[in-house]
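If you scroll down you'll find the structure; I have some questions about it.
A single protein chain has been removed from this complex, and every other one stays in its place.
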Amino acid sequence: MVKLEYIKKQYPRTRRVHGNWYLSSYQYKFNVKRINQCLEHLRKGELVGLKCRSCNTVSFPPRLICPKCLKMPDQWVHLRETATVATFSGTYAKESGDTEPRPYPVVAIRQDGADTSWLANLPEGYDFFKVYVGMPLKIKWAEDKKGDFSDIEYYEPIEDPSIEMNKKEETEN
Amino acid sequence: MEKVGIVGYYQVKPETDIQMSRPEMIFYAARGALNYAGLKRDDLTTVISATNDYYDGKTISNCFTVDAGGAYLKDESKVEMDGAHAVNYGLMRCLSGHHKLALVWGASQPSTFYYSCIRVLENDPTFDRPINLLNDHTAAALGMRAYMNKFGVSVEDIAKVGVKNHKNAAKNSLAWNEAQLPEITVVDVIYSEMLSDPVTKLMHAMPCDGATALILAPEELAKKIIDDPVWITGVGLCQETYYLGDRDLSISISMEKSAQKAYKMAGIEDPKKEIDVVELFEHSAYEELILAEALGLCEKGKGASLSSEINGEIPINPSGGAIGAFTPCATGVTRLVEAVKQIRGEAKGYQVKDANRAIAHGQIGFCAQNNIVFILEGGKK
Partner (left out) sequence: MGVQPVIVSAGFSEHASKRSDVNMAELMNEAIEDALNKCNCTIDDIDCIINGNMAAFEGANIPELWMTDHIGAKNKPFLRVTTGGTTGGSVAIAAYYAVASGLYDTVLATAFEQQSCGSTTVGLSSVALGEVSIYLQLGYDYEKLRRNMGAGAAIGVGAYQAVNYMSRSHCTEEDLARVIVQNRHNAAKNWWTHLKMPNLTIEQVLDTPYISYPLRFGMVTPASDGSCAMIYTTEENAKKFTDTPVYVNGVASVSNETAIVTSEAGGVGQLDPCEQLGAKISAKLAYEQAGISFPEKEIDYAEVYSPFPNQELMWLERLGLFEENTAHIQYREGITATDGDLPVNCSGGVNSTNAIGASALERVAEAALQIMGKAGNQSPKEIHTAIGHGWGGALNLITLSVLADQPRRKYKGGI
């Protein structure tokens, strides 16, 4: 690994005192009333989002509060099974079987019909360098559904006709 | 100072273990205040929150409350002290002329963490923390003992404050259920669970979940929004030194300085006569006496003989005070809101007659290290 040199200055050490702070002792609360309806639909293999009546923003996973209107959205709407990549990144990690750290794709996905994105998964071992912003995906349901987010096993990339168009444009230019 | 009016407020009822998530609780407070004033969220120009990273178990505790607190694409900031300090910042923003409407809220959920453990983290990390003796209970005990010794005040006198505040809380529907004790006696208070001698559980403010919000508006605008808004005419803020050994715990220098500044700003010369009702944030019962003395409502050491019942000479904490409901970070805002209710005549069940000028107070630190005093006025006289 290359080390970048910089001008360092040494400071004399002082005595140190140990102190703890208890991060693990918090018990966060969250509202289940809202999310349970969504999970019930997931068990049936359906996708639903919450729609704010005043600004028509649809959120998936459902949000408790609409920030624009400061209201609680309460209208459930059905969503399509397709989605697109809103943004992505890759973590360089060494998982079991890797000799070198390799990039694992991390993607934020926007469900078609919703206006929000969430962190979801691509198929295990999907090549990071094939991911791009706007990549179309389709949901892959789990075999036996438990009524939680694990029912969405992963999002499967599907054929993207717009990519060919972009290539054509580039060659024409 | 130009006048700034309070045009809306809302309190979420404090509970031991509230059945709401944190954003939900904040949402109800913010929405309630807007509804009271009859405003849309878009009318707001700035939002100031009072939360604490440690109380919420979140680094940057205001970053996930932007949506719930009504700050989406609004000028937003956070004061990591008591809610009353956040009101001060909101006031500064209104007075600068840049902002028209400021929403200020404070919220915390002590049911999600161990309040006393977190208070230890406020200690000096190199001396007090390793010794692990100073926490909110022992600090209160040291202060109470110092006060009792210096002025020869008995435990009964201080327990009476607890009795008064618990009885007042019983009349206030928005006080904490567990603090609403209409039948309480001095004996009950003295023989309740010992926290740290001589402080017992019923003379100490015990933390509970809750959120409070209020809306500030400059004079012209406030008159348009509601009839008879309550005006903030004076504010004083002061912090004294931390080390308990360096301080005289039987008096409160910072409160005296804050009060002097606030009185001067509001043009008050004789607080005893001119103030109708006082809302104090007392961490422990004895603090109410010290703070009342520092406010100039009575002589030093004579706080216990002050007639501070709801129908007394100078009613102190008719709402039950912090002993009635202590929601960390929100208590200071609640004190302002309770004072506003008294002035507007909306305090059902614990209304002080003809209240027109009130003091609201917020504090932070052990033994009231940092105090802030607001003078609130109605338009009746």
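Labels for the chains are A and B, by order of writing; each one numbers its residues from 1.
Heads up, the rule we're going with is that contacts are C-beta pairs under 8 Å (C-beta built on N, C-alpha and C of every residue); 3 or more make two chains touch, one makes a residue touch a chain.
Since we're looking at a predicted model, the values are computed, not measured.
Trainee: In the whole complex, not just what's shown, which of B:6, B:159, B:238 or B:376 touches the removed chain?
Mentor: Counting the whole complex, the residue in contact with the absent chain is B:238.
Trainee: Applying the definition given at the start, please give the residues of chain B touching the unseen chain.
Mentor: Counting over the whole complex, chain B touches the hidden chain at residues 1, 21-23, 45, 52-54, 57-60, 62-68, 71-81, 85, 88-89, 91-100, 118-119, 121-126, 128, 235-243, 253-254, 257, 364-366, 369-370.
Trainee: Considering the whole complex rather than only what is displayed, give the residues of chain A touching the chain that is not shown.
Mentor: Here the touching residues of chain A are 1-2, 4-9, 11-14, 16, 19-21, 23, 26, 28, 30-31, 35, 39, 49, 57, 59-65, 67, 86-93, 101, 103-104, 106, 108, 110, 114-119, 121, 128, 132-133, 146, 148-151.
The working rule: only the chains that are shown with their structure count from here on.
Trainee: Just give me the whole-number Å value for how far the CA centre of chain A lies from that of chain B.
Mentor: Each chain reduced to its C-alpha mean, chain A and chain B end up 41 Å apart.
Trainee: Under the stated contact criterion, what part of chain B meets chain A in this complex?
Mentor: Residue positions touching the partner: 20-24, 27, 30-31, 34, 41, 54, 57, 66-68, 70, 72, 109, 111-114, 117-118, 121, 125-126, 129-130.
Trainee: Applying the document's contact rule, which stretches of chain A touch chain B when the two form their complex?
Mentor: Per the stated touch rule, the residues are 17-19, 21-23, 25-31, 63-72.
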